[in-house]
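Encoded as structure tokens, here's the structure I'll be asking about.
Note that this complex is displayed minus one protein chain, with the remaining chains in position.
Lettered A and B in written order, each chain numbered from 1.
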Amino acid sequence: MHQFLQQTFSGLGAGAIYASLALALVMIYRATDLVNFAQGEMAMFSTYIAWTLVNAGLPFWAAFFITLFISFAGGMAIERIVIRPVESAPVLSAVVVTLGLLLIFNATAGWIYTYTLQEFPSPFPDRPLFGALMTTRDLGVIAVTLAMLALLFVFFRFTSTGLAMRAAAQNPESARLCGVRVGRMLAIGWGLAAAIGAIAGIMVAPVLFLDPNMMSGVLLYAFTGALLGGITSPVGAVVGGLIVGVTENLVGTYLIPSQLKLTVALGLIILVLVFKPNGLFGTAIVRRV
Amino acid sequence: MTRTFGMATGAFAVALVSTVAWAAGQYSPGASDTEIKIGNTMPYSGPASSYGIIGKTDAAYFSMINDQGGINGRKINFISRDDSYSPPKTVEQVRQLVEQDQVLLMFNTLGTPPNTAIQGYLNDNKVPQLFVATGANKWNDPKHFPWTMPWFPNYGIEAHIYANYILKNLPDAKIAVLYQNDDFGKDYLNGLRAGLGPKADKMIVATQSYETTDPTVDSQIVALQGSGADVLMTAAIPKFAAQAIRKVYDIGWRPTHLLSSVSNSVGTALKPAGLEKSVGIISATYYRDPTDPQWQDTPQLKEWLAFMNNHGLSGSVTDSQAVVGYSYAQTMVAVLKNCGDNLTRDNIMKQAASLHNFTLPMLLPGITLNTSADDFQPMKQMQLEKFDGTTWKLFGTVMGSGS
Partner (left out) sequence: MTQESTATARVSAAAAGPPSLVTWQWTAAAALVAFAAALPLGVSNYHVFELTMVMIYAIAVLGLNILTGYNGQISLGHGGFFAAGAYTAAILMHRYGVPYWATLPPAALICFVLGLLFGLPALRFEGPYLALVTLAMAVAMPQMLKYFDTWTGGQQGINLVKVQPPVALGIGRDVWLYLFVLAVLVIAMRIAANILHGRTGRAFVAIRDHPIAAAAMGIHTARYKTLAFGISTLFTGVAGALSAIVIGFVAPESFGLFLSLSFLVGSAIGGIATIPGAIVGGLFIEFVPNFANDISDAAPWAVYGLAMLLFMYAMPRGVVGSVGHWLTWSKQKFL
């Protein structure tokens, strides 16, 4: 029983990491109908920016907010400069462009910062909770992820920019006719996603340690979690991420030897998707003939 | 007649001079009076990219030697290519190095699968495959692969040392193993099994593996604790070793923790994990950890530090792999120096197989390199050490035979 609780809590901790990146993926998908494969690397790069600032002597929270600002601006710039040219091109071209971005960010980070492992300070103290089932740091990650989710929810539901963004994503032509500046919405969407990614990276780096490949493994799980929850649903992203984390842990402990953990965990999730092809909270795509 | 005699003398003189000039250097492709071309492949990208620093340190060291005049007056042309740890890519790069760039030898190629992919090709073409950067057990095989030579004590030797330690000090131990799911991790596991002998099955109560694409190993550590083990062996690269050390402490588990030499650097693995969480960890080593306080005032470390800072590598002075690269390069330079003007591939192998009590500044005192015609394993010694919260305290003796 103790083992079960341990694994579940461990899974929630890992799941929160996946959920935070999944939120950024969902953000971009809702805003631009694209899966951004470079999301993890962008988050990692933002974290390195924060790390540079902290090393230069800035207090943690100053570095945090400056990084958020830079990431937001950077995300908007990337959408304008890098993604805009392929927006009207076949989807595959956009996919290739995001893959290219992935490589560029990863290689540049490796070049500037080397591949040596770095520590990253955490705003949360590192104390055990619930009798060593969890640490305050893991709880902090979960709390921040839920906070981001709440903010996003409010943003999309109750603000006019959020509404405009949803319109721009669903039907750009009609939105334009209604006076929505579609281009600006897309850029804001990317900016927000980059900022969410930066928060995810900064939360996660104390746990995973900072190196250029920090997010490569996380991206796969975040992608899985986002799709499991429904690629259009932020709530789904968080729930999906948490489920992926816990499933992976329990599967590896009870069902099969650890050497097949990844395979079986993915298999189970795909099995769920077979019954719910749009994810747990996703909306079905209705096709007009 | 004088004329003929004069011509004959002249011809003889020319012949004499050209033979002497010929004897001034015997060369295989890649070597000349002015240059020695050395080929290398390293994973500068991809999941194994943290090892890329070894190649960078090699390059910096050779460049320093060139600044000091080269080896016997010849400059080293070190050509290192990225293979992303993918064997097909390694084959391609090595073929390019050997056939297009015409290198004299391959040095310090990294990784077991990459080296396995090129071993046949290099031996068939009689190109030296020297000082391969892998700890697999199979490279010391001069009978079948006379052109391939490893360098550091392989993981099997290290795991044996751990097994002996356990058998001697903790004979009733229940052992759990965390290992990376590839040749590196498996070599440790199999080496431990072999070292424990018939007691292996009884003593090893749980094993958990992880992939380098896994974000954390927390789940594996929790599962290993659940097995009730009181000894843990971790065969992991620094990132995952640090996570493991931290998680072990956080869940309140206090096993005797044996840590692979690949991840025992104070700066790269223990500090991120938390120095207070790393107290009591036991590891084996053959070189000096640059972040360990006990070596800070030694001239050898100062020299290494100066070298790193003067060659653009100051971002890596906490990375113990840079010490390893430095030592590899020094070995290569020594072998090439011993070749003198005979830079044929045969002679290079001969010199490499003739190391006697060869020491290097950044190795532990007492560790020497020794090779012979039927023993291609240069280093066979390691020493155990225990972490006391600030530094590694060496204990016991240098183990393994020197010769």
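What we mean here is this: a residue touches a chain if its C-beta (ideal position, glycine included) is under 8 Å from a C-beta of that chain, and two chains touch if they have at least 3 such contacts.
Bear in mind that the values here come from a model prediction, so they are computed numbers and not experimental data.
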Where does the absent chain touch, in terms of which shown chains it meets?
-> A, B
Touching the hidden chain, out of A:I70, A:V96 or A:L280, is A:V96
Considering the whole complex, which of A:G15, A:G40, A:G75 or A:G110 touches the chain not shown?
-> A:G110
Touch criterion as defined above, residue of A:L5, A:I66, A:V82 or A:A167 at the omitted chain | A:V82
From B:K75, B:K186 or B:K271, the answer for touching the chain not displayed is B:K186
Among the options A:L117, A:L149, A:A169 or A:L227, the absent chain makes contact with A:L227
Sites on chain A contacted by the missing partner chain, in the whole complex = 29, 35, 82, 85-86, 89-90, 92-93, 95-97, 99-104, 106-108, 110-111, 220, 223-224, 227, 231, 259-260, 262-263, 266-267, 270, 273-274, 277-279, 285, 287, 289
In the full complex, chain B touches the hidden chain through residues 44-46, 81-82, 84-88, 91-92, 95-96, 99-100, 111-114, 116-117, 120, 181-183, 186, 211, 213
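In this text, only the chains that are shown with their structure count from here on.
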Chain A-chain B separation of Cα centroids, rounded to whole Å | 38
Which part of chain A faces chain B closely enough to touch in the complex?
-> 2-3, 6-7, 10-11, 13-14, 17-18, 106-107, 110, 113-119, 126, 128, 132, 135, 207-209, 211-213, 216-218, 220-221, 248-249, 252-253, 257-259, 262
Of all residues in chain B, those that touch chain A in their complex | 44-45, 47, 49-50, 52-53, 181, 207-216, 218-220, 222-223, 225-226, 238-239, 242-243, 250-252, 268-269, 271-272, 274, 315-316, 318-319
